[in-house]
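One structure, as structure tokens, below. Some questions next.
Note that one protein chain is taken out, while the other chains of the complex remain in position.
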Amino acid sequence: MERNVRLKVIGSVSLIVVLLVTMLVTACAPKSAGEEPIKIGLLANKTGGLAAYGYSHEKVAIAAVDQLNAEGGIAGRSVELYVEDDESKPSVGATKFRKLVENNGVDFVLDSNSSGVAVACCPIAKELNTIYFPCSSATEISGDKGNRYIFQACTNVREECKGAAKFAVDNIGKKWVTVVVDYSWGQANEEAFTTYVTQNGGTVLASIRVPLGTSNWLPYLKGKIPADAEAVYFANFGSDFLCFLRDLYAVRPDIEKLGAVYAISARDPAELGAPAEGLYCLTSYPTRLAGLDTPGNKEYRDIIGVNSDGLEIGTDKYFVLAYDWAVWEPIFALKAAIEKSGWTSKADNPALIETLEGMHFEAGVKFPQGDMYYRAADHATIAGIYVEQIVNGELTVAAAVPASEVVYTSLVDRTKEPF
Amino acid sequence: MPSIDVSTLLFLLSDGLLWGFTIALVALGLSLIFGVMGIVNMAHGDIYMVGAVLALYVLEWTGNFWLSIIIVPVVIGLLCVPTERFVLRPFEGRPAVTMIATVGIAYIIQQVVLATFGGMHEKMPNPWPVVINLFDVGYSGYRVLIAVISVVIIIGLWFFLYKTSYGILIRASIQDKEMANAMGINSNKIAMATFALGGALAAIGGVLAAPVTQVFYLMGADVILLCFIIVIVGGLGSLKGTLIAALMFCTLQGGMSIILTPVEAKVAIFVIMILVLLFRPRGMFAK
Amino acid sequence: MKLLETAGLTKNFGGLVAVDEVNFAVEKGELKGIIGPNGAGKTTFFNLITGSLKPTRGKVSLNGEDISGLPPHLISRKGISRTFQITNIFPEMTVYESVWAGVNSRAKQPWNPFIHAGAATDISRKTKEICQMVGLDSKMGELSTNLSHGDQRVLEIAIALSTEPILLLLDEPTQGVSPKEIDTMISVVRKVSEVAAVVLIEHNMDIVLELSDNITVLENGRTVTEGSPSEISANREVQKIFLGIE
Partner (left out) sequence: MPFKDSGQGLRTASSGFREFKSRMSNKQTPFVMLAVAVVVILIGPFLPPGLRSLVIEIMILCIFAMGYDILLGFTDQCSLGQSIFFGTGAYGVVLAISYLNANLWLALIIAVIASIVLAFLTGLIAVRLSEAYFVIITAIFFSIFYLLSLSMSWLTGGDDGISITVPSLSLGFTELSLYNPLVNYYFAFFFLIISYLILTRVVGSPLGKVFISIRENSERTKFLGYNVFRYKLIAFILAGLFAGLSGALYAIRLRYGSADFFSFDWSVLPIVWVLIGGTGTLIGPCIGVVIMSLFQYYVSAWWAQYLIIVGVLIIVILRVSPKGIVGYIRSRKGKVKEKG
């Protein structure tokens, strides 16, 4: 027994030694001489609860950087992408954010789909003088939880609900019930939708909050939805959404349904069957090309390898498209702003931030989602949103809500914040 | 107290009871592995998950869901044998070490499934889309069917353990390993069989539950704590206790949500479990 | 006033009456023997006195104070200490550490988190004394599991002694001890009885008769008889129980 015990110990000890060596090597890798590349870090959710979304965000970011380098990079400098996995956990996300900036020396950081990670990284971005484009929809990121170094890259919950409320009351129904998953994203959707529906003359009869990871929604729906409710606004996704849809259909097959952004992302509408017939769902980016048939969008989808129906070319699996544009567009926004402000290093961050504040971008291959701008006051992305509907198993865009109807008065004024 | 209309209450109680049978399957598997063998199997939820994932693959390859009820438990049972033989065998008798070893196994299973199956929530189509009227609700017939299948499997398990000679060998050698060895029973082989049986039960639970809970590589987390509570509140080593605790837990969860908000219902059930543990420290039916 | 006295002490497990109305008394400095066939309720009797089991009926009093039903640690604080029929020591602690644990329980602040354990010199001194007294001082650094069975039984007594008891309950100390180690065991018990009153459960009749001042005979949970060693060995009842002579 003695001999193979020693073998096993040597095995595990040498593994640790190898680790320590790589630690030192990567820590002080010599800076490459010559023209200094611009380094962009990506905080992707490659594992954990949002693993599927991390996969698509990483693929889109790589495609964007390759496209950028093919067009000569930014201000003549090539762009390098560093990807780190935040495991969909705020503590790991914050650690990896520091690693990207301190260890890999990135100049900008993009994305984390998890609001928890984004909120955790906001103070660190300011501390490390790094401009950060979180791709999560918590409204506070453009409010009291963000700061002047933060540009929320995607539409936030308040914008989405404001835009949807008018359409919902006019076209779907007056008496609503909200059913959300009981964590921050769900609660934010409930509160925002309720305020804006009442503003538009509708009423919310009941607000139901269901704990995370519930596979049986019947106990929370049966007898809880008032008989006179005409429609349900729901905020859940993944397995929660699939179970919710089936159980809601069992309790109230007739009721109209409007889902929050993300609810049906990467979901084959035909597969959802009868319960999903007529279902409306918000989205900031139409799944099918037909919903946003512009040459820029067509080229964007070709570059990231997605066909006109939203399937990934090669695997023929549904690709998570909902917020990919919010990973793609900031890279090109950075190119425009850096070249406009003459940014060369982090020392010029204030100038770059001031340039980005209020900067407008026209729709095209670089901004496939449509015209947008970063509002100077709270650095929120002001862009239009869309309402998709499943009509006999097909996804069609029922309405395009222009940016003007999405805008809400800013909660803070970043321009007055010191750097 | 808000007025409770009886039909809703009855509906929720029966829905909870039906769901309780499937959860009981998974819990019985854990009861065998943890309650009887003393292995604190933190990977039990992930074996349940692999059962659901394999069911999806079987559906894709053979186009028939019902085959997976036979194929998947056998495949996972066979996978459990080497796991017990090479990984867990030396740790038996040391619960804390088995807990960490199975946490290691859980990490491996989760990440392998993530790497192969992917991180997407996949929908498992309902294999028996019949709708029956249960207290004027269009209730999915499939949920009643899996309850029936679970009952059949539980009776089969009872028959196997308490009536067949091999079953008696398992129960004997688990309760008193030294005595069983003294009587010539190869307790190592029995331990492998028991662990495989426990894993197979979790896998069947996964297969049956997949169309209800859908398939996601972290779905095991929703079940692992639930099963441990059920096994312990039911009474360590008592399969009967586990079955009753599973049914009680799920029915209670259904009923509670009639008066409490969803989060309060879950918290209330946890509090009830704590009270049960305080007044019956050895669980309800502990030997 | 008796050191220890039980009045009508009874314990039944469901239908089985393990200990039935036992009246038993021990004087200060006395060495009392208890003998009886297996299942006579001897160990259960000890468990009742030391708080492992709660009596169904009856009273246990120490120096007149009623201690029936108290938890084991309080009864130990009162000065009753015991050894176990099945060796119940600290396997992966050394002899020194095991005895030290008992001595420390009587320190002013056994829970003191500040001073270094070695700094409590009086505890170390007492520990060494007890080890010398039972003859284990040469093996103080030895892990308890590595001791011979005989030494482990001696360690049982040493651990029981470490809490400076006024009454020591010895549950078959010579059980499983090899013949050549029995003499050391007898001398240890004799030395111990100088320090505290002893109640000795023992199967080996020669030892009981040789050591005990007074002997009680138990059978089926009841006291059959009580008396001096000579009376007991002559008693026909006892011979019937032990030697099966009709």
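Which chain is which? They are A, B and C, in the order written, and residues in each are numbered from 1.
Please note the rule applied: a contact is a pair of C-beta atoms (placed from the backbone, for glycine too) under 8 Å apart; a residue touches a chain by one contact, two chains touch by 3 or more.
Everything numeric here is computed off the predicted structure, so don't read it as measured data.
Taking the complete complex into account, the chain left out of view touches A, B, C. Taking the complete complex into account, A:Arg209 is the one of A:Lys59, A:Arg148, A:Lys166 or A:Arg209 that touches the chain left out. Note that of C:Thr44, C:Thr163, C:Ser193 or C:Thr223, the residue touching the chain absent from this view is C:Thr163. Annotation: of B:Val6, B:Ala182 or B:Leu278, B:Leu278 touches the absent chain (contact as defined above). Contact with the chain that does not appear here is found for just one residue of B:Met120, B:Leu169, B:Leu236 or B:Cys250, B:Leu236.
The omitted chain makes contact with chain A at the following residues, 5, 8-9, 11-12, 15-16, 19-20, 22-23, 26-28, 46-47, 83-85, 87, 89-92, 94-95, 98-99, 102-104, 115-116, 119-120, 122-124, 127, 138, 140, 145, 182-185, 187, 209, 211-212. Counting the whole complex, the residues of chain B in touch with the unshown chain are 34, 38, 40, 42, 87, 90-97, 99-101, 103-108, 110-112, 114-115, 221, 225, 228-229, 232, 236, 263, 266-267, 270-271, 273-274, 277-278, 281-283. On the side of chain C, touch with the chain left out of the figure occurs at residues 50, 71-73, 76-77, 81-82, 84, 88-94, 96-98, 100-102, 104-107, 109-118, 120, 123, 141, 143, 145-146, 159, 162-163.
To be clear about the criterion, only the chains that are shown with their structure count from here on.
Chain contacts in this assembly follow no simple pattern; the graph is neither a line, a ring, a star nor complete.
A centroid comparison over C-alpha atoms places C as the chain most distant from chain A. Of all the chains shown, the one with its CA centroid nearest the global CA centroid is B. Averaged C-alpha coordinates put the centre of chain A at 73 Å from the centre of chain C.
Note: centroid distance chain A to chain B, computed from Cα atoms, is 35 Å.
Among the residues of chain A, none is found touching two or more other chains. Touching two or more other chains at once is no residue of chain C. For chain B in complex with chain A, the touching residues are 5, 8, 11-12, 15-16, 19, 111, 114, 118-121, 123, 125-126, 131, 137-140, 209, 212-219, 221-222, 253-254, 257-258, 261-263, 265-266.
Against chain B, the residues of chain A that register as touching in their complex are 47-52, 54-55, 182, 208-211, 213-216, 218-220, 222-223, 237-239, 241-243, 246, 249-251, 253, 266-268, 271-272, 317-318, 320.
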